[in-house]
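Apart from one protein chain that is not included, each protein chain of the complex appears where it belongs.
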């Protein structure tokens, strides 16, 4: 087995859920070298997460944003960590609900995703800026 | 280190949380070949997830279903993605809350789960049908 690792930056996105499958694959052609393997995608932040979900209808991503805002609202009376703005503490909680890394099988040189699966950047800050990812692929 | 990968289908389940530990192990005997390793289980769908939780009392799984239905209700006024039925958009959100892959250590040829841990299929559609999994084991 062999392992490759690289670090990339995503272009900045607005608050919300965004499809980034192509932006990742295009920056890590080493995926093609593996017959069987795994890709790990790790985001080095605490207010933006990663997920795998529906890749076709943009309203799915809008509904994710609406529901996450309801499930983890801003300005709750029990929040103590408020100095970085009303979007900050909810962003930390939302990040942990989706998680900050993904494991995707590689099969015959491509990500073995289901037909409707795409990779989401879950950007929870109003101005999150460019996000850093570590990509690690291993296999044979 | 070596790596094995296979793709299996689970038998169809009703909406809810289901123990599938035995159905997975029985279809991937390669786990026994590893002294130390990892098993990744990846579900190729966006409306059913995977989790590890209590393996003994069936009411735990019923309570999961009750609480997920409360935390992510159907028919919310802000849902825009509604064409595939009232269970569809909640199923996407629930899937991302549990996640769609698991990493389990392999030790001396068996999954190194805690005494009370089992693998759950979290089926969020009313009629989800048979679900496809990619199983990847690696180690030495």
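Letters A and B name the chains as they come in the text, with residue numbers starting at 1 for each one.
Assume a residue touches a chain if its C-beta (ideal position, glycine included) is under 8 Å from a C-beta of that chain, and two chains touch if they have at least 3 such contacts.
What you see is a predicted model, and the numbers here were worked out from it, not measured in a lab.
**Student:** Hey, which subunit A residues sit against the chain that's not shown?
**Tutor:** These residues of subunit A touch the chain that is not shown: 1-5, 7, 40, 42-46, 71-72, 76, 78-81, 89, 92-93, 95-97, 99-101, 103, 132, 134, 136, 138.
**Student:** Touching the missing chain, which residues of subunit B?
**Tutor:** Interface residues of subunit B facing the absent chain: 1, 36-38, 51-54, 57, 59-60, 62-64, 66-67, 70-71, 97-99, 102-105, 107, 112-117, 120, 138-140.
Here, only the chains that are shown with their structure count from here on.
**Student:** So what's the Cα centroid distance for subunit A and subunit B, whole Å?
**Tutor:** Centres of subunit A and subunit B (C-alpha means) sit 20 Å apart.
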